[in-house]
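Note that this complex is displayed minus one protein chain, with the remaining chains in position.
Let's turn to chain A:
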Amino acid sequence: MSTHGAGLMYTYAVARAGCRPPDGLLGVADAPVETVTEGALSALVSRVPAADFEEEALRAHLEDMAWLERTARAHRSVVDTAAAEFCVLPLRLVTVHRDTRGVQQILAQRAEEFLSALVSLDGRMEWGVKAYVEDAGAAKPAVPAGGSAREAAADGSGRDFLRRRLAHRQAQEQNQRRADELARAAHEALDKFAERSRLHRPQDARLSGVSGRNVLNGAYLIPREQAGTFAGLVGELADRSPGLRIELTGPWAPYSFAQPPQPPEAGGDTGTGAP
């Protein structure tokens, strides 16, 4: 295509040449996903309107949560649908070129790196495991029946109130420590099973929409044929971690493992300890 200026080219992922996305797969602007090939590599791409993806427009869009969510979901859908069929190297959101040639140049320049990453990820998928602890709503400090904190303080039992508050806080801290220990133990068991693992930041409930405090947010790279065993292990950990709610997500394309391993302090790739 030589529609210079009319459209831009959005790239989702890199795969080995010859891999074809499933028919009918649509990308971020509902345009069909195609491949651009250079040597031994192909990129999964689709056309996007320049009006939305030129620098300035893009910068404004990225500040818009609704746009960001739509784009992120579409990006994810292309990458993960392709990953179900063949090994892909996911690219970061909004990787945009002017035309086919720009994409081919990158494929040529970084061929060696991409091919070796594809070899190391071939036949593996990423699974996400998150653990939550319900916040101590159950252990509210006992305020005398019918009395507010202020009344309690006014009638001279202020010290009792503070004591109860302290006890409440200590109980909460203890619960948190216990939850953190369970989460750490779960991560260690999963890490031992996985080929590689990576800890993500704990999620905030307002973005995830999930109740409870997120105490573990890990990603694990698992050979396809071991997915069932891994899921079984997650189930076992859930059974022997009272007070933790453990959730499994996936399979994901290997997003968290697409970049070469980083030093521990930069990315927590070695997975020492829960967050």
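Note that a residue touches a chain if its C-beta (ideal position, glycine included) is under 8 Å from a C-beta of that chain, and two chains touch if they have at least 3 such contacts; residues count from 1.
The rule is short, and it goes like this: contacts and distances are computed from a predicted model.
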| item | value |
| --- | --- |
| Name of the absent chain as recorded in UniProt (options "ATP-binding cassette domain-containing protein", "Putative gas vesicle protein GvpJ 1", "1,2-phenylacetyl-CoA epoxidase subunit PaaC" or "ABC transporter permease") | "Putative gas vesicle protein GvpJ 1" |
| Touch with the omitted chain, as defined above, among A:51, A:119 or A:167 | A:51 |
| Of A:26, A:94 or A:115, the residue in touch with the unshown chain | A:94 |
| Interface with the undisplayed chain - residues on chain A | 8, 11, 14, 49, 51-55, 58-60, 62-63, 68-69, 72-73, 75-76, 79-81, 84, 89-98, 102, 106, 110, 114, 117, 128, 140-141, 143, 149, 200-201, 203-204, 206-210, 217, 231-232, 234-235, 238-239, 247-252, 255-256, 258-259 |
